[in-house]
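I'd like to ask some things about the structure below.
Apart from one protein chain that is not included, each protein chain of the complex appears where it belongs.
By written order: A, B and C. Residues from 1 in each chain.
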Amino acid sequence: MSAELTEVRAARFLNWNVAIIALTVIVLIVAAATVDSFGTSQNFGFLVLDLLPIALVALPMTLVIVTGEIDLSVASTLGLSSAVMGYLWNANQPIESIIPLCLLLGAVLGAVNGLFVTVLGLPSLAVTIGTLALYRGLAFVVLGDSAVADFPAVYTDWVTGTIGGTSIPDVLIIIVVLAVVFGVVLHATPIGRAVFAVGAGEQAARFAGVRPGRLKFWLYVASGLISGLAGVLWTLRYSSARADNGAGLELAVVAAVLLGGVSIFGGKGALPGVIAGVVLLGSLQNALRLSDVSNEALNVVTGVLLIVSVLAPNLARSVLQRRRT
Amino acid sequence: MTAVDLPAPRRSSLDVVLKVRELGIVIALAVLVAVTTISNPRFLSGQSIRDILLGTAILAVLAVGQAVVVITRNIDLSVGSVLGLSAFTVGTLLQNSPRLPVIVVLVVGAAVGAVCGVVNGALVRFGNVPALVVTLGTLYVVRGITYFWAGGSQINADELPSGFLDFGNATVLGIPYLVLLAILVLVVTGVVLRNYRTGRELYAMGSSPQAARLAGIPVGRRTIGAFVVSGALAGLAGVLFAARFGTIDAAAGTGYELNVVAAVVVGGVAVFGGSGTVWGAALGALLLTTIASSLAVLEINQFWQQAIVGGLILLAIGADRLVAVRVAAGLKKRGSHVS
Amino acid sequence: MSQRKNLAVLAVVALTLAACGGTTKSSTEGQNTAAPETSAGKADPNAPLKEGLKIAYLPKQLNNPYTDVEVGGGKVAVGEIKGEYKLVGPNDASASSQVSYINTLIQQQQNVIVVAANDPNAVCPSLNQARKAGIKVVTFDSDASKTCRDAFINQATTQGIGESLVKMASELAGGSGEIAILSATPNATNQNSWIKVMQTELAKPENAKLKLVKIAYGNDDDQKSFTEAQGLLQSYPNLKVIVSPTTVGIAAASRYVSASSYKGKVAITGLGLPNQMRQYVKDGTVKKFALWNPADIGYLAAYAGAAMSSGQITGAQGEKFKAGKLGEYTIGADGEIVLGPPTEFTAANIDQFNF
Partner (left out) sequence: MPDGRPLLSVREVSKSFGAVAAVRDVSFDLYGGEAHALVGENGAGKSTIVKMLAGVHRPDSGTIELDGIAIDLGGPADAKAAGIAVIYQEPTLFPDLSVAENIAMGRQPLGRFKTIDRAAMVQQAAQLFVRLGVSIDPNRPARGLSIADQQLVEIAKALSADARVVVMDEPTAALSGVEVERLFAVARSLRDDGAALMFISHRFEEVTALCERVTIMRDGRHVSTDLLTDVTVDEMVRKMVGRDLGALFPKQDVTPGAVALSVRGLSRDPVFLDVSFDVRAGEIVALAGLVGSGRSEVVQSIFGVDPRDSGTVEVVGRTLKPGSPKQAMAAGVALVPEDRRQQGLLMELSIERNVTLPRSRSLSQLGFLTGGRERRSAREWTQRLKTKYGRLSDEVGTLSGGNQQKVVLAKWLATDPKVLIVDEPTRGIDVGTKAEVHRLMSSLAAEGVAVLMVSSELPEVLGMADRVLVMREGRLVAELSRSDATEESVMFAATGQEARV
């Protein structure tokens, strides 16, 4: 009994979710104190804009990974959404119909992933590596290597602008609203309970009346939809629709989610931790750049953080288990 | 059921399926080549074939390494970065000591890759971290190290010894050295996987990790071994890359992992391990390279290439699943629990 | 139509953005040109160049030898005027990473940003933000949209480059035959304007026998350019000349041809770096190619930026300023500053150049 108790205590101590939030706060404080102009309101705006796509896509990705699956096609969905947006804009379609179409497109692309994973029962890793290539390829087919610009200033200004006279970026509203929605769904609804259940044990979840296939399908749709939205916002932010927009973003998103304490094996994770992971990665990047640290170092930091975030809890667990058996 | 009506000995249906699988790629290749050649007969010229084979050589070496890892139910996404690091290492080495014999360069390249493989393998083995995450991380880290080291510098063809560049272009009986080397790698790996105990143990691990452990197979050591092979071959591919292209910067091989995984999956290696051959993986590499070449010749928008690669991956895994379901239905006579 | 309207309604609801009717590309044409009115105040041609100016270079990407030479010239110039030189940039030639760097430079309160735009529009909002913050923006290599920079250092007039490319191609082809262009990316501003001039030139009667069969894009990626050159030669057996107005493309094409059976049959020309091309000029693959001195571009950009930051010039047409060893320059229309005519390199003179 006492062994069990120490274990519980150790587990609480090693709670990655708490650790990552604490680490993020520390990084923010240290950065604000030591890096010139990190703490300015303008820089805050830049930081939020830089974080925007990763933060958005990380939300559904968290749910997908908690169910034990993965979606590597998000960045390509973003790119295809952006390319189609540019194509339609060039074709003189009204932006008010382009944007919902792009969101719809994202949802459809997500549904394709979902069908492959749930109906055919294929491993999501392989499926989404396939659609990663497919969707990005289609984006190039749609728009080639060209860029479409001149999106209406009302929209682009809104995306890059701030709320009223404050220095709070407009897009922060979108992030906050969606983060709350996904957080509530994951942590305070029957759907969220089912998400954790499927990730912790798909079979047992089925025996408790959960339909894992249906659940995963809709999570992929959500992932596609949000990626499509991220594509629209990306396009408006840079006022440039390009097929290669967001290339490679999936790695940053997965890194942020895992860094946020979500288990790659599924069943474990919390949204606040993921948000902290996103902020940690973003602010670290921002602060290092302001300190003239090269991009290269950043790559190394991201990679190491990614490995450590998965390694640390595993090592802790296996040390505990070794003591147990 | 009773034991009396056991199946009579017959040709293994699984073997047949695998044969069919590789045959499918060959047919696809033949059709592709035929169509392209009809539209432009120069597609089958010596130079053109040589170009395709040279392109395939690098991808095939990577794909062979990847196949070894995938067969053990793992994945190595860091190969593109490892290729870059190795290419830059040997480039720098050759800049400083141009007289180095090619064989030494090859060994150095493979060694650089092997070290990366050890890191990957050890993290997977001892850290209990899924290979996907580990190699995603090392993809970043290795590339970062290369950038760090290379900075903005680029190694140009004129800085490399001509002996080395000749190695990239010279031929024996019309077959380029690089292609011969790739074939050598393919044959050796293929034979080891098929005809040696170690090779069979890799399949066993991928087929059922739990049973492998119970059968006394040193799963951890073999896992590290598989990653070392994949790393070493990625390093070797880095040398081939340097010899073929002559221009090396820190970005060499960026994004290669996608093509490599595609080649392996299209070549019929099951993503969940246990089945598939390096021959299939090499055929997959040949198919992808030929597609890229054909698109240029057929004047189909180059941009279709990536979409086609993606489509092929989905097609391949989808078809494999359907075939597997059918075969399983044929083989299975009873017993289907919820799994 | 009704469907589109439905979707439009949906969009309004979804985004709660007031929008009357549909905002289409044509309805917004010409509305997006509002440039911030910066650099108010008049030019004082006699103002001295300030010392300690912070001048930052942001090339398209870092790992490009050509870029290295360019910014190297900038470093020299910044040293001459006793400023602070800084070089930042992404590893990938993407506009989005450039935007992050521009934002960083704004935070760091640089005086001048010298930038080669990866996308003329995507970097605009950030550059304008920089200009609002009092930073002078000089573009080089690849221009940003006119509304968001103060000056553009043009290597050579577009007309001049286009003409000289066609002239070299015509000479190498012997006045008639098929030629192809191997460019960088299809949306590279400079490449496209040169190609446009070339097409005009080729349409002239004296070039009637030259046939442009294809424009291929190698994305300024060595390998892609290599494969594209390979594809061109396979698709067009009668090709006589490949013109590559990009240093990456010409080097890759030369390397491919020099090791293939096409050597001696197909000529390569375009814009290249002497150091990269020396080998191919010597082995006969390349007879001649052209380029300006890239170091001078970075050099000139530093002086132009410093002159603006010191109030000597505002970027208006007709203003003059001194650029160290290069002498005096006059600002042309739209803030363009032309470096000078390109140099042609051949086996005879190539050894005189080292860049």
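Note that contacts are C-beta pairs under 8 Å (C-beta built on N, C-alpha and C of every residue); 3 or more make two chains touch, one makes a residue touch a chain.
Just so it is clear, the structure is predicted and the values come from calculations on it, not from any experiment.
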| item | value |
| --- | --- |
| Touched by the hidden chain, restricted to displayed chains | A, B |
| Of B:Arg42, B:Arg125, B:Arg200 or B:Arg321, the one touching the omitted chain in the full complex | B:Arg200 |
| Absent-chain interface as seen on chain B, which is shown | 1-4, 6-15, 191, 195-197, 200-201, 203-204, 206-208, 210-218, 270, 274-275, 327-328, 330-338 |
| On chain A, residues whose C-beta touches the chain left out of the figure | 1, 3-5, 7-8, 184, 188-190, 192-194, 196-197, 200-201, 203-211, 267-268, 324-325 |
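The definition used in the following text is that only the chains that are shown with their structure count from here on.
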| item | value |
| --- | --- |
| More contacts between chains, A-C or B-C | A-C |
| Length of the line joining the C-alpha centres of chain A and chain B, rounded to whole Å | 30 |
| Cα-centroid distance, chain B relative to chain C, in whole angstrom | 38 |
| Separation of mean Cα positions, chain C and chain A [Å, integer] | 35 |
| Multi-chain contact sites of chain A, meaning residues that touch two or more partners | 144-145, 295-296 |
| Shared interface positions of chain B, touching two or more other chains | 147 |
| Chain B partner contacts - residues on chain C that touch it in the complex | 62-65, 67-68, 91-92, 217, 222-223, 226-228, 230-231, 233-235, 237, 251-252, 255, 259-262, 275-276, 278-279 |
| Chain A residues touching chain B - in the complex, by the definition given at the top | 70, 116, 120-123, 125-127, 129-138, 140-141, 144-145, 203, 206, 243, 251, 254-255, 258, 264-265, 294-304, 306-307, 310-311, 314-315, 318 |
| Touching residues on chain A, where the partner in the complex is chain C | 36-38, 40, 42-43, 46, 50, 89-90, 92-97, 99-101, 103, 144-147, 149-156, 158, 160, 234, 238-240, 242, 244-247, 286, 289-290, 292, 295-296 |
